[in-house]
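Missing here is one protein chain; the remaining ones are kept as they sit in the complex.
Right after this comes chain A.
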């Protein structure tokens, strides 16, 4: 399988409004792919089309070598995991009962419940009623639910939006571990640090179009001015272009003992997004 997700010329129109204009992306198996964009840019619509919740107006959609027409089959559904804004839990039931339901629906062993609760740092909440949990804890149970059947491909729509930094970091480690085991992850997020840390490649989605695509590292290099920012002990900042003839200048500064630190000027993904789309990622 060359691509876990292959989308060509995807277009989705609601009434007169085109939520997605023209998207073409290919996500490789085992990749963590991030779709970044402000609210209303078409991220959730894209995920809904990729998971079969929505039909496309035009274009080709292929997920795990399955065409969109077969997304409703039990075989396809058991190969993917979804955490979206539509994901929810049974509030009157315990965490265990919620996960037990999905274990049985996906034909996964019940032993997976404790494994997943450990992964999302919720072992102690196993027998708690869901309505008594905090928003962040519920989000972690939802994540456990999405991953309980060890899917080949996971769609995560803002997975850490309700989490504190500690738990978000815990989830990131879990996702990295999951990815190391071969799971492909398609993630949407507003969190640029999260995207930089987790994603192998990211796409900037704006007004239903992909405006930039590449690895976070490559994008940051592409939009860099390739200059060094030298901070001195006198709190001065010197900008030195990354040119051959400046090598001695930097060397002399270091030898003089004035240099406190040398920084690259690689922009953050958020700054690049602003530059490319003219919009903040909110």
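Of note:
Just so we're on the same page, contacts are C-beta pairs under 8 Å (C-beta built on N, C-alpha and C of every residue); 3 or more make two chains touch, one makes a residue touch a chain; residues count from 1.
The rule is short, and it goes like this: contacts and distances are computed from a predicted model.
Of the names listed as "Cytochrome D ubiquinol oxidase subunit II", "Carbon monoxide dehydrogenase", "Regulator of SigK" or "ABC-2 type transport system permease protein", the one that matches the UniProt record for the absent chain is "ABC-2 type transport system permease protein". Among the residues A:62, A:87 or A:176, only A:87 touches the chain that is left out of the figure. In the complete complex, the residue from A:18, A:101, A:169 or A:276 that touches the missing chain is A:101.
In the full complex, chain A touches the hidden chain at residues 48, 51-55, 74-75, 77-78, 82, 86-93, 97, 100-102, 104-107, 145.
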